[in-house]
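The complex is shown incomplete by one protein chain, all other protein chains being positioned as in the whole.
On to subunit A.
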């Protein structure tokens, strides 16, 4: 019986395992050094905030694994010998595979600042990080002040977590608005204001220079490149993530920033595949980055690879881009491509609408000439994935999308609707444009 070994029990690895099981009778082993069972990484924050217990963020009950004959092994793979198809564990021992799936995920990305090794400096990508945070910042007496470096999705989650325990938070963000390398300016500004309204001291245009510690090796303060010193007890490093591939250094598997894969998610070595955050496409797919560190893409790669492994080769061909997040109380969804100023294509034009409350906003992106609908960002208004996916496939124009926006509404019943307001603003702008 063929033995499929999966390194990593995150969404990519587990999705692959589930689908391989559905399609075949192969022996499947899932190895993780992090946790015994699969958990939702995106839900780490809720455990610290007391919304859920650890077991609540595990999507499957413990009987699930045995019932589906998915063998779990808690160990750290220190070496991959592809010649002999063998993995060696740090704890001792080894395991042989016929097919190897590497889904080892990400680690915190840092920029080599001074003081990274001090106690109290941490990221927030795995269970150990959560435990460290629980220890370093149990309350605002032990941890009076935290500094978070980086204005991205993990950064805002960490800020929300710490604020739930009334810990003072300062965030250093390189750009002029929150997540401004991804969000168009009006949205980035709105989110910045919202974060500030939750008591976070958000410093734009601020860069970390170094972290300084006390005599015991604990964090004492950070110093910014702008020359400011901020006293603090912990430092959250949330300047993105990078593939977790250090254990592959001695192997023959070809890597760059991530594990290099072709469209079938195959590495340079036969029978070795990589999926999820750790994989890097040799050629980017469409407008997607080569490394996609997103929950959904991890899942989609797992879905596609399972077919390939079970003898039904499928390329990883993701459909329309989509993503979601939540910034304190503001939900965010995106369908298709809406780019920030720095990444905007020259054919892309955007229409912005913002609610008076400053808690809702919509940006519709479209082609300047053809007026084809390219994508939408929506904040504080839920919208239907299915509808936008269809409109994108049908290449609808922007007028159609604006006119039919109510079809896409996914807010709970009785919620106030904003489609008319949005359409009126769009009309007034286009009329203005034509009369010019």
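We adopt the following convention: contacts are C-beta pairs under 8 Å (C-beta built on N, C-alpha and C of every residue); 3 or more make two chains touch, one makes a residue touch a chain; residues count from 1.
Simple rule for what comes next: contacts and distances are computed from a predicted model.
Chain not shown in the complex: UniProt lists it as "4Fe-4S binding protein", one of "4Fe-4S binding protein", "Branched-chain amino acid ABC transporter permease", "Glycolate dehydrogenase, subunit GlcD" or "FtsW/RodA/SpoVE family cell cycle protein".
Of the candidate positions A:25, A:66, A:329 or A:394, contact with the hidden chain is made by A:329. The chain that is not drawn here is touched, among residues A:185, A:203 or A:385, by A:385.
Residues 11, 19, 22, 40, 42-43, 46-59, 61, 63, 130-131, 134, 138-140, 164-166, 197-198, 295-296, 299-300, 303-304, 307, 314-320, 322, 324-326, 328-329, 331, 333, 382-386, 389, 393, 410-416 are the ones on subunit A that touch the missing chain.
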